[in-house]
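What you see is the complex with one protein chain gone and the rest in place.
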Amino acid sequence: MKRFSIFSLAANALSGHRKWAPTWRDASPRPGYDIIIVGGGGHGLATAYYLAKVHGITNVAVIEKGWIGGGNAGRNTTIIRSNYGLAGNGPFYEWSMKLWEGLEQELNYNAMVSQRGVLNLYHSDGQRDAYARRGNAMRMHGVDAELLDRDAVRRMAPFLDFEGARFPIQGGLLQRRGGTARHDAVVWGYARAASALGVDIIQNCEVTGFVTDNGGAITGVETSRGTIRAGKTGIAVAGNSSRVAAMAGLRLPIESHVLQAFVSEGLKPVIPGVITFGMGHFYISQSDKGGLVFGGDIDGYNSYAQRGNLPVVQDVCEGGMALMPMIGKARVLRSWGGIMDMTMDGSPIIDRSPVDGLWLNAGWCYGGFKATPASGWCFAHLLATETPHETATAYRLDRFATGDVIDEKGAGAQANLH
Amino acid sequence: MAEPFTITEHTNLALATIMARKGVDPAAIEAALADTQLIPTGPGTWLAVSYCDPPPYPGEGRGPVPTPDLDPGLRRDTLKDLASVSDQSGGYIVYRFSGPAARTLLQRGAFIDLHPSVFGPGSSAVTVIAHIGVILWQADDDTSFDVALFRSFAGSFRHWVEASANAHDRHPDESRDPWDPQV
Partner (left out) sequence: MRIPCPFCGNRDTQEFVYRGDASPTRPDTDEAMHDYVYLRDNVAGPMREHWYHAQGCRNWIVVTRDTRTHEIISAEFPR
């Protein structure tokens, strides 16, 4: 792997940028691997990278039905944060944040990690109390959190509608270390680093079934490019988790739902960080290119269509207009949708499955981008050592049966409410 | 808007919801209430509308503003075994929209098609305008519509009426009204 540096940039500039080598090897399937990861999104590629880097397991393939990063990894709104309230989540997301903070040096790749702050607005005494409690929980886990009053929010974001709004802004919970990262650069960075350590990244290869031995254990995958044997198989297919698990006879506590996002034309810098308006189902940040990146709630019905419908477009635009009327002047450039693997408690699953040889990484809902580094780290740890990583012990598949659900919202077993 | 419309509040309507008892044929209820205006709101449910004057206002600080009393036809034993009746006269506010632009204005808020070819005299719908549930019906043969909504949403609804009526007047460069039937 050629390292990127100021010198490689200068040398390539002199040759008109025509001599850059491909970023990773586009591999063809070999007959078998020690470990196969199904799904070439951020989570699958990060898992493969940490298997090779941390555990020295390099006979690994990542199998992707389309192109890497073509799923949610390339469709999300790029927010990273670790502002969780429950003990099962806090240490995991903070571990992810720590990995983000060192990611670009680790991968020698510019993932444009930008800790520009994540601000959750509150509009009532009750909401303030809930955020105060959440902020306290964060600080007890060693995570930075500040409760801002109205004046402090106004200094940060004077363009918000403070006068006469239906839900007047009272303040906000700020995590300064939160922010954004360039989503596809994260995919490409992990792919390049994993590929350099010997991992095969196989695109245009759809897993269509599992190979089992006489005892029913999974020993490989059937794919559109033939059968591939595997010592262990891990699935990290996000919105398609139920479909792939069903090939092994499993039913999961998951529903697939569509989430939409929007980007405006490029504008001069105006939004200081990430701002969320939970009361109005709206959140926004600004990309380094200048586009306003924003979104809201999931559409709310089961979907595999990777596109949403107009009611949510309207709802998101109404939320934006309510929060910052100046957004009405901006033009929307594009909108799109991705398929979320919504669990029944809104938290993910990183666990062995009831089927021998099959391991699960699923249930990331609409918040799995920020988890990419730690998800890869913890799934690799689980696959390599067969014990959960210390920050991911709560993400068990059987927690729904035992009652140990991790329900940040307290919404209960209704996937579209999380 | 190029053409005018007027909005007035009905003050002389007695309203009730009628729900068929289990197993009762809706036609039997419609027959029993042949003299009352019934707006269908669901299978076996209606909003009954009748005109009568409310009792006199008792005066400031002497109890609530009175609403008209229930249609005597509904209070009598006519419906005893057929349907449940609940008085809604105070629960709903009913607005009358009339004038050449009334249909255009309502179309700006409702997702249903209000074109005269599909929504004409006698047509009614339970739907939503600006997130507020409404029961709306054409009240005459021409351009008058009644819109019933929960009374506590009246302020928000009026806000929508004003914003929608002025929607295309705010930007001089976009003053052409794409909804205006004249264009």
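The letters A and B name the chains in turn, as written, and every chain counts its residues from 1.
Just so we're on the same page, a contact is a pair of C-beta atoms (placed from the backbone, for glycine too) under 8 Å apart; a residue touches a chain by one contact, two chains touch by 3 or more.
Quick caveat: nothing in here was measured; it's all calculated off a predicted structure.
Only one residue in the set A:120, A:256, A:353 or A:375 touches the chain that does not appear here, and it is A:256. Across A:311, A:325 or A:410, the residue that sits in touch with the chain not pictured is A:311. Among the residues B:41, B:78, B:107 or B:156, only B:41 touches the chain that is left out of the figure.
Those residues of subunit A that touch the chain absent from the view are 242-243, 246, 251-256, 300-305, 309, 311, 314, 344, 400-401, 413-416. Panel shows subunit B; residues 41-43, 45, 111-112, 125-128, 133 of it touch the chain omitted from the view.
The definition used in the following text is that only the chains that are shown with their structure count from here on.
The mean-CA centres of subunit A and subunit B are about 48 angstrom from one another, to the nearest whole unit.
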